[in-house]
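Omission of a single protein chain aside, the complex is shown with its protein chains in their original locations.
Read from first to last, the chains carry the letters A and B; within each, the first residue is number 1.
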Amino acid sequence: MNSEELRIGVYVCHCGLNIAAVVDCAEVAEASKSLPGVVVSKDYRYMCSDPGQEMIKKDIAEHDLNRVVVAACSPRMHEPTFRKCVEAGGINPFLFEMANIREFDSWCHHGVPEEATEKAKDLVAMAVAKARYLSPLETLEVPVTPASLVIGGGVAGIHTALDLADMGYKVYLVERSSSIGGKMAALDKTFPTLDCSICILGPKMVEVAQHPNIELMTYSEVTKVEGYIGNFHVTVHTRPRYVDEEQCNGCGECASVCPIEVPNRYEEALGPRKAIYVEFPQAIPLRYTIDRDACIECFKCVDACQEQGRDAINFNMEPEEVEIDVGTITVATGFDLYDPRKVKQYGYGIYPNVVTAMEIERMVNAAGPTFGHVVRPSDRRQPETVAFVTCVGSRDEKAQIYCSGFCCMYTLKNAVLLKDHFPEMDIYIVFLDMRTNFKGYEEFYRRARGMGIKFIRGHPDEIFGDPETGNLILSLEDLSSGRPIDLEVELVVLSQAAVPSEGTKELSQILTVSTDTSGFFLESHPKLKPMDAATDGIYFAGSAQGPKDIPYSVAQASAAASRSARVMSHDEWEIDPIIAYVDPEKCVKCGVCTTKCPYGAITIEEGEPAVVTPAKCHGCGTCVADCPSHAITQQHFTDAQIMAQIDAGLRESPESKILGFLCNWCSYAGADLAGISRHQFPTNLRPIRVMCSGRVKREFVYEAFLKGAGMVMVSGCHFADCHYITGNYNAEKRIKPLFNILERAGINPKRLRLEWFSAAEGEYYARITREMVALIEELGEDQIRAENEKAKPFLEKLMRRGG
Amino acid sequence: MEIPQGAKDEIMERARYCFGCGVCMGGCPVARVNEGFNPRLLVRELILENWEEVLTGDAIWLCSQCHLCTENCPQGVGLSELIVKLRNLATSLGITPPKSYTDKIKLMARTGRLALLTAPTARARRSLGLTEMEEAEVKEIRKLAKGTGFETFLADLEG
Partner (left out) sequence: MDYALFLGCMIPLRLPYMEASARELLGRFDVELVEMPGASCCPEPSLRSIDERTWMVLAARNLTIAEEMGLDILTLCNGCFETLKTVNVGLKKDDELKEEVNERLREVGREYVGSVEVKHIVEVLANEIGLEGLAESVEEPLEGLRVAAHYGCHLLRPMSILEVDDPVRPVLLDQLIELTGATSVPYYKKNLCCGAEVSATDSEIGKDIVGYKLGWIEKAGADCVAVVCPFCMLQYDVTQRLVRKETGERFDIPVLYYPEMILLAMGVKPSDLALDHHRTPVKPALEKIGRSG
């Protein structure tokens, strides 16, 4: 508690009708006048607008305010906006608190305006209670390394790297395979212009290789990332090519003498490569690699290379590990294609003449394994009839529920290429919808029809391969006529859905960024920040964030570059000072905190109190909650502030309330999403935002029940997805024993819930809220009150003991 | 026709996800041989709220309950399971099921079985060295039918 007189200004935003249509903002503002410390309480249509912000600044001056509370949208939306505003008004930006009465109230309770208004009053009271305990804080300034890491060398990664390099920044481009280029390098032509794919990508790839600011690290992967925005410390692991990149000049004499042939992944296994190989002729870097699994160590390649006067082959190469420092990271790891074998009813892998779109792409390519001839795998004959099937593994709850976005277009493209090369070929496209919604796309669809490609609206329930002829029969309802048909063709081409590329889950954990429910990287805001990760300093480009075509990927790549440049164009970047510090007087030097911190930010010398290194502390609060002597404090999320929020949240009819702790990165965001998606559920939950579930002390739970709560929920990220790596593990370890403890105290253990859900799981949050309210109703307020009474002495004892 | 909202909701909960792909039709044995039968259109009628037409029509009784539609549907509509619900609903609203259904039920109510043991079959059993068939516990079955309220339907059937 501060010694100065508190003068709090409360502002209740209508957000147009978003809040005001449900919550009576004037009533909330009026009720808030009587909260301790409040001297001004107003409501207004758009607090974030110019006049709204002016009003706050004016009031700060006129009424000598020293704390400001705005009740409006989610702090994840506008906390930065209002912090800047109050700072401009003359008070420290951390003396500001937000109450979320939109995502957490009006948007999810629109059927019950009176209850929603009462809830808004509680939420404001909680924010005011916290505000009373806020202290001024100074932001940390951290230096920014003017270098950037781009993970993934496909068309998106290449463009991000080139943009940043052209701006003068050093770029590390890390690519997993032996050459950059990605999926686009393997395409024949690109829609809707039918440009030769490698012809337009090739020059960009060369530019990357030649750019003085780009350090290209191929055959490499990112294995560790530490640090924070402006100061990432990255470990890159490079696999051995067994060919010295400096000495090799890509002449290919080694490959010409190599006796071993294996299927070439680039050619969709339709064509071979040697054990010593480049994936494709335009590979960058044009340096050979030896596949040791295939290599028989005959050393003919060594001889051939020496005959050329070089000695590039080195079977003793070891993997290398390099550590680099960068200020920002862009993730451009692209996509994979859904394994068509999983769509069993279509018979890929069972019937030889069912192929994929990528296989056709390689066949049609004049430089491909069949030199531009499209042939049936069973008899190498050109098919007279071909059927393309779309939505393979997408829009299907048994596979992927989403629409993969670009498959309609690539199907059209493949069909157009086939018809163009082989005009006599009878070509069908079997489709559900034709999604052609960008520039030139619908025109391309018309062009396809004009060429005589036949469109059949429908979706096959099965494909059968005739063992004698090798022909395929597709069973489907022809929707245009409403009759089931059996379409017999000589070749079937499947257009599979794009799925997250292999290794996405692992990389997301290395970077501590989230993935969405479909497994793609999760953007910070679907509309306003589609290329930002929630973690500052990390950006997305291309299909890594969701299936995209080339124009969209390139656009997002440049956008990601500009987001990175926005940070790197400063010498210093401001970091929120939401960090921990140890009170040396209270510290008993047990060292428990040092075992809990995943960043090594707390250290302890023999016989000395523990010390936090501010720049290393990420602000999870786990050490704070696990310190047995309560010696550590987290700035801006102190015990006093949180206790005050608990008390305020439960000030009225506590038995009907659920006191919920939600973590900023996952569960709070997920709850926001529930409101954004307009899921509806009862109003009982009173939320308290913490940076991490690891912050939640047992005392908070006891306090909630002592103040009469009906239920308490502690929530955070899914395990292995915690933004602070181990925060949720520690939270679970700490909170789990409470089920037994509460039961012993006389409280039904079902009244405590531990929930782990992600920022993408709004629906889940809505559902569990309904479940929790159902339990409260089932038990009844009388029983809850009785249990709380019974437990009081026991819980008070635990509080006194300090947990 | 007064159709309880709860019954409608139970059916529409899954039916409304149908996006008309026709995979159900592709696999349907009845649709293959009978032009009038189209399970996809059945769902479409429900989405357009033509309940009476669906419940009083022949279509819902012609489904062979092979579950190919339910197994293949990309949107989890569960058509064959919905048809069972529609049949139950129709019956509860007083619509008489086709004779093929009621004949079977009448026989089941009388003998506890779907067929009668004919003399030729009894002879065949003996010649194959099989024992005599035991009687089914019809009394128990009738008592249970009384408990579920089915007895009333049976009474109407048996005239």
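One rule holds in what follows: a residue touches a chain if its C-beta (ideal position, glycine included) is under 8 Å from a C-beta of that chain, and two chains touch if they have at least 3 such contacts.
Since this is a predicted model, take the numbers as computed values, not measurements.
J.: Decide which residue listed in A:Ala26, A:Ile473 or A:Leu775 touches the omitted chain of the complex.
T.: A:Ile473
J.: Considering the entire assembly, which residues of chain A contact the chain that has been omitted?
T.: Its contact residues with the unshown chain are 344-345, 350, 462, 464-467, 473, 475, 486.
J.: Which positions on chain B touch the chain that was left off?
T.: Residue positions of chain B that touch the missing chain: 27, 29-30, 32-34, 61-68, 70-71, 81, 84, 87-88, 91, 97-98, 100-101, 104-105, 108, 112-117, 121, 124-125, 127-130, 133-134, 136-138, 140-141, 143-145, 147-148, 150, 153.
Note that only the chains that are shown with their structure count from here on.
J.: In the complex, go through chain A and note every residue touching chain B.
T.: Interface residues on chain A, with respect to chain B: 345, 391, 395-398, 432, 458-462, 475-479, 482-484.
J.: Taking the touch rule as given, give the residues of chain B at its contact with chain A in the complex, in rising order.
T.: 19-28, 31-32, 35, 38, 40-41, 68, 72, 74-76
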